[in-house]
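Note that one protein chain of the assembly has been removed; the remaining protein chains are unaltered in position.
Now for subunit A:
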């Protein structure tokens, strides 16, 4: 039972990976590859051996699918947007947009056409991806198993690649706007002349490495913490659902229902935090306070 339980958990935490295996590689079923081959990984070990040049088909598929669902819904509302009496969908979309717009305006005071739509995309998309966590853990993987795909992780945000992909994009925007608003000199100054500064020029130069180390760490920490916070929360949540699914069938609901209800809060909160921190980071990038 212990073996099968850990197998079950590992199986659930393995992405469907598509990548290249090198020539002479011995696959899980014992066959040896003649040439380097692009293929779906049959085991976790194979997926690991594919290295960086592999892609998680399930994460990408669900992420893109959910993103398209979000954009489709909102685009539909946008097309039919009327200043008269709004319909149900438009009402919902307007509430979301007003909510995001208020959040952005409260935090970010500059003029930037990107931040608000960016925040909306992050919130809705991350929320939808998190929402997949509430689908019973075995439901979709079982369906795909019947369709012949052995691995299927349906919650994209439990894949650290997905959250890192987003947070690094945000990081790129932070760097871009920092450079754009403050200029290269201003940005470098911000990195090296604070938080310790001195009127003495010699001391000032002496403090540059210290400051750079501190500011550099805090700058790098932004995307990392952004990605790992979301990933960690969702991964842990998913893991707990998987553990609950190991219980006897009659006992599962006593734990999975409260956890799912609690998780509704978690997934919304995590989506909101990701959006809010993005806005805060970008507004910090715009502020020329030093």
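Basically, a residue touches a chain if its C-beta (ideal position, glycine included) is under 8 Å from a C-beta of that chain, and two chains touch if they have at least 3 such contacts; residues count from 1.
To be clear about the criterion, contacts and distances are computed from a predicted model.
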For the complex's missing chain, which UniProt name, "ATP synthase subunit b", "Dehydrogenase", "Methionine import ATP-binding protein MetN" or "ABC transporter permease"? "ATP synthase subunit b"
Checked against the full complex, the residue among A:60, A:152, A:191 or A:207 that touches the missing chain is A:60
Among A:77, A:154, A:174 or A:191, which residue is in touch with the absent chain? A:77
Among A:21, A:137, A:152 or A:166, which residue is in contact with the omitted chain in the full complex? A:166
On subunit A, residues whose C-beta touches the chain left out of the figure: 15, 17, 19, 47-48, 50-56, 59-60, 63-64, 67, 70-71, 74-75, 77-79, 81-84, 86, 90, 93-94, 97-98, 101, 113-114, 116-118, 120-121, 125, 156, 159-162, 164-166, 168-169
